[in-house]
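One structure, pasted below without further comment.
For this view, one protein chain was removed and the others were kept in their places.
Chain nomenclature is as follows: A, B and C, assigned in order of appearance, with residue numbering initiated at 1 for each chain independently.
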């Protein structure tokens, strides 16, 4: 249940609510909004009418309500204001345009540094690069591993760009956290609950990609695992779903962007590279993603896509990314007021 | 097979090619491009190497090639230049922004005329309205039929907007053609081959909606039925596909926009109203559709959506559409050069 | 609404109910069950509480209830007893095993007669054969048309097997009805409502194939169009749905068999040939279909599959069908009591 405190509620009043919840065996999460704090009081057994009444009678409590969605902390019901994730000097969400760019796999110092410098010059805000690669076949290149992480850290030093890279299992979380600025949970691991718990126990920003057949509700419940473990720094990434259509690799589900803006306060990134698998689709689908209201784009960039060890078909060259970055900034500047203006046709419903 | 004539080919040389094809029992379709005519020479048995050689040796023939796609007349291989469909004073495709708007079902003179005037004032380029309604249940409202068509014609007279309306069976084609400016073939009829043949035999513009589980290749083959019957005025409309996701009614497949721009010369419209089923998703998905490179948008507008006889949940009000129309014009102005500039990241591949 | 009459209700009492319904502008459908007649009283506006009360007070009325499903006449709520469709000497449903077999397309007198005799000898109960073929491409073989129908009629005379063949548009219904014993409405036409109405106005048995992305509810509503037009002789045919899996042509959805047995009284046929597209999958999926409780199987048989004009990949040879027919009879004999015994784990819920 959600307990909303009055704006003038005292620390003692807040403590009293917390203590009562803990005594009932429930977990408490606090969110400070502009009109006062909201407490999410959660437990396996759910809310009881008696408890609700009891909380409602405590001093400083403005109202008590039940969650209407299965996810709680990820919901706009708990937190109305968009979450802004801070990653070193970069900011994700909150009206900014995030541009994550870099190679699918880190292949060598030369390859990584060339891309890193190129995308930094073009205005990328984060550097992406795969060190641990989840591959469908056990015989495919599985990534440089720890060596790749070290190269990423070096690339960060040279360019100043924070880095995002994938973590594939709980036992890797500590090691990857040492090097990365944002931990990526990949598509195939959207419901790897052990991994979600593990990244939730860190205080690192986490980008959670949607599973190939993950519903939006399941995706938000997966984010809820991370949030419930105490980590509020969660970013969602739409990267295409699996449908009957085979003309592109997957079907980029841009419907998800306005739906997520309505349901959750978490920032939303769109990955057109993996969703389409085709270089010539990356720019139009990036335009569309930003126009739909996404907080940013993740794209693959390779100095020589035709020689890439993985996913070369979908990688942009550095000059293509440079051009795209400028184009996306123009589109973002144009559409941001449309999404935020309460009277606009496309305004986020939560703003109305 | 495609026979490309030299630019200076004479009428006699063209006739000679045609006659040879007809003698071989094949059909001939001509397309006049900037570098000379292209003839598509088509038959059930496909091309034979011997015939290809024979055509290649005829005077005025520049080259002979086989189709690499199962659709022929719909392909960029046959016609490189985008098709521009003329509907009275309106133009669909060719860099213009088409805005089709109107009620899902025509309910009454008052309702239709109010919407028609409202969308005309807002800059809509066509008026949509359903007179014959394909409904999942036999007990649902099936449309006003002929009376609806008459109201549409009246609305056209009052507003000057050309009208688009659905035709559901071959026997209706003549009647609907008398009133409509564009015939719509609905989602459930994408592979109603008898209907495709029937609308193909008219010389009316036809908008062919994608089937709920129609692949892009099947959709282009459905368009091919219309083109092969002699009608070149075909428009495609993406309106969402059926997937596992149930958060919106269907999944708007915007991947289809750049894919169609690459594969076909036919104009592409996006319908976010039916794809999402939710009013608050119409604006962001319209932005995204135009940004992805669509030639226009079809949206449902109702004076009082909450009282609509069908699909009220997804209808915009007239003021919402007015605002949206302006927003879409801004986005279209911004993205059109990006899609057309040969050096741009998102340029149509056929322009490179 | 459903009005159940007492067993002893008189003709006058029945008439009184009918007249009241007609006076209210509603349509009446009667079903004679073992415990008395049930009247479905249907109209666009649905049932009103006042009318329900009024009907409940009429003499001879046992009870009045509202439909709980959007389909009415197709529902077990209206008719508890399984529908048995009689086709000349054959019977479909009601515990019998129907074996429909024949070529995908009728190609020639020799081909058709060889298959017809072969499958008749093997115990087929109906002969299938396509005269009008819905083809994805306009350049593919479209069927022999009227000549094919004539050959089918000849084959019936020679073998005694009733024939089933596809009708593709309302204007063909009369012609096809002259020759066929069962009209088939194909996958792509599941929601061709004009065609459903047209076959509904005949009194011919109709087999309605499931659309590639048709939900079971939409499928039953499509059947409802036929039933509401007055034709009670409807058979359903599961033939695979479109999913992400491409290892076979489509995904045969055998879940549909027990679901349909629970929801509807109409007989259910399974078509493993179109669902799989692979000859070596036809037998195991036929076993599975019969084991799941289907009333029969439709399979494609060709004397020389490697020379077939369409779908040769999936056609059985005549000896393969002969063997399969015997195998299916054994499985049917074994499983029929399991499905019908009220105490059995797999008993149809409606029997409990």
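By our rule, a contact is a pair of C-beta atoms (placed from the backbone, for glycine too) under 8 Å apart; a residue touches a chain by one contact, two chains touch by 3 or more.
Just so we're clear, the structure is a prediction, and the values are computed from it rather than from any experiment.
If you put the missing chain back into the full complex, which of the shown chains would it touch?
A, B, C
Which of these touches the unseen chain: A:10, A:53 or A:194?
A:194
Among C:65, C:117 or C:215, which residue is in contact with the omitted chain in the full complex?
Counting the whole complex, the residue in contact with the absent chain is C:215.
Of C:118, C:148, C:267 or C:289, which sits in contact with the chain we cannot see?
Missing-chain contact among the listed residues: C:289.
Of the residues C:156, C:302 or C:339, which one touches the chain left out of the display?
C:339
In the complete complex, the non-displayed chain touches which residues of subunit B?
Those residues of subunit B that touch the unshown chain are 213, 242-244, 246.
Residues of subunit C in contact with the chain that isn't shown?
Residues of subunit C in contact with the hidden chain: 213, 215-217, 241, 243-248, 251-259, 261-262, 275-276, 280-293, 316, 320-321, 323-324, 327, 330-331, 334-335, 338-339, 343-347, 349.
Please identify, in ascending order, the residues of subunit A that touch the omitted chain?
So the residues of subunit A touching the missing chain come out as 42-44, 46, 70-72, 134-141, 168-172, 188-189, 191-195, 211-213, 218, 221, 224-225, 228, 242.
By our rule, only the chains that are shown with their structure count from here on.
Measuring between Cα centroids, which chain is at the maximum distance from subunit C?
A
Just give me the whole-number Å value for how far the CA centre of subunit B lies from that of subunit C.
For subunit B versus subunit C, the centre distance works out to 35 Å.
When the C-alpha atoms of subunit A and subunit C are each averaged to a single point, how far apart are the two points in Å?
49
Which residues belonging to subunit C are in contact with no fewer than two other chains?
Only 213, 242 qualify.
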